[in-house]
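Of the protein chains in this complex, one is absent; all others appear in place.
Chain nomenclature is as follows: A and B, assigned in order of appearance, with residue numbering initiated at 1 for each chain independently.
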Amino acid sequence: MSGFLSYMNGDSILHRLNPLTKLLMSAALCASCFLTHRHSVVIGVIVFNLCMSYSAGGLKRSLAMSVSFIKLALLLFVLQVFFVREGNIILTLPLNIYITDKGALFSSLFSLRLVAATMPLAIMLSVTRMSDISNVLAQKLRIPYKYTFALTTAIRFIPIFSEEMAGIAEAQTARGVEFDTKNFFKKIRLLLPLCVPLLISSVRKIEGSAISAELRGFNLRTRECGYKTYRFGLRDAGALVLTAAIIAAAVLI
Amino acid sequence: MLRFDGVSFYRGSEKIINDVSFEIDRGDFAALLGENGAGKSTLCRLCNGLLKPDSGRVTVCGNDTSSAKTSAIARNVGFLFQNPDRQLCQNTVRKEILFGLEHVLSDRAEMESRTEEMLEMFSLDGKRDPFGMSRGERQQVALASILACKPQLLILDEPTTGLDYRECVTIMGIISRLNAEGTTILMVSHDMEVVGDFAERALVLSGGRLVADAPVRRIMKDAQILDSASLLPAQIPALAMSLGDNFSDVFTVDDMAAQVESVCAKKERAPL
Partner (left out) sequence: MIRINSVSFRYGESLRNAISDVSLTIDDGDFLGIIGASGAGKSTLVYSINGVIPHHFRGDFFGEVLVDGMDTVQTRPEELAKFVGSVHQDIDSQMVASVVEDEILFGLENFKTPHSEIELRIEEALAAAGISGLRDRDIGSLSGGQKQKVAIAAIIALRPKIILLDEPTGELDPQSSRKVFETLRELNERFGITVIVVEQKIMLLCEFSKHLAVMERGGMILNGLVHEVLQRADKLEEAGVNIPRVTTLARKLRERGLYSGAMPLDLDGARVMMREAMRDAAL
């Protein structure tokens, strides 16, 4: 799990794009999955995602990530496919359970969308530095730095917290709490009391983070403070044209 | 008690533990040494089934960890983590100790009596909130709740990290008393003074391989092994090493003072 969102050092085209372009692109790719009703387009988006991560040198990571999304998508597929009762029955199972063509199409599209739509943001975050995101949002979109910094800090803390939670679950398993149970509901019930240590360690970490930022002049920061400037170049124009083309394809095909 | 047979473990494609075999007998006090990233924490987690070996076999208290549930192994194997905060989840010390017992015992009266026993052994106030305590005190609460379950084997992952000297002495005193009473101990530590004072045997990991398995006193004077584990030698043995053969049996301050005295006495007796 760790390293999911962590920054991948590199110098690819994707790395060099304006952070704002990258955010727009991932939003557009995500939207196009929901604008289209065709499997082919969604599969196209998935392929495009993988090409992007290949060009940035992170194919291996994206594949590992998509495997876990595909597992989740399959689960959702199975859950959904039995609920759609319209359409022609293509498979009949005992206990009056059947699968219809419509149901199969609808659920498979849903599952594909899930995979296709979650990937772009994860890929973009892995090739963009967090401070670039907070700076560009502050400079170009005029959002106060306080908020953009809070946003990127929240994203940065996700892996730290998930590691903490895994560590807590591990410590409890080692003292005999049955976290290794297969029973999902039992696991949830066992997890609840552990929210206390997680909450306490989170509050401590956030406090430490705030003090550290304060002592390095966070409160003095103004919009003009950014050292890097984020100009849009030809590369960005190209990427935006490509993005527009993908959206158009999603709507038109 | 604990046995590794040709154990390897991978994280992704990286081999973290590489063909490790050793055996720890009942009543042993073994130290596990190695630099950060050598695989010590992974090895500890393999001991109680938190991680399962990719090849080879780990047997602990008669259970093969690959088939036994970790929560079942936990009845016999206590595991103290470096960071006590991951373990503590109740708002009083008493509840914390009871919480651990609830998962291994069913007799309420027995649970109560063991809790009292632990509070007394650690001189802890059962009504205090662990989160208001110092790190060393929290470490003691965590240890108390593990010991309440009376484990046969105790695994300690850097038990003295982040503690002040006094807390360190308290914790190590309790651990060595347990060992004297028959509990088997496997302890990860960087502190060669602590290792030298308490452990009898040292296992040294480097790059996932077991590079040494020998009495602590031998390891303490093996500069090459110490260096491979990024350890700094304890002061007195290191000093003794630089002083030549007369000092080869010197490990403690008292040994050293006595030896200096005898060398000086000899010198006075010898004719000029």
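In this text, contacts are C-beta pairs under 8 Å (C-beta built on N, C-alpha and C of every residue); 3 or more make two chains touch, one makes a residue touch a chain.
Just so it is clear, the model here is predicted, and its values are computed rather than measured.
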So which bits of chain B touch the chain we can't see? 35-37, 134-136, 161-168, 190-193, 230-232, 234-236, 238-239, 242-244, 246, 253-254, 256-257, 260-261, 263-264, 266-267, 270
Give me the chain A residues in contact with the hidden chain, please. 2-3, 6-9, 129-132, 149, 153, 156, 159-160, 204-221, 225-227
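The rule is short, and it goes like this: only the chains that are shown with their structure count from here on.
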So, what's the distance in Å between the C-alpha centres of chain B and chain A? 40
Listed in rising order, chain A residues that touch chain B in their complex are 164, 167-168, 170-181, 193-194, 196-197, 200-201
How about chain B: which of its residues touch chain A in the complex? 45, 48, 50, 69-71, 74-75, 77-79, 81, 83, 85-91, 99-100, 103-104, 131, 145-146, 149
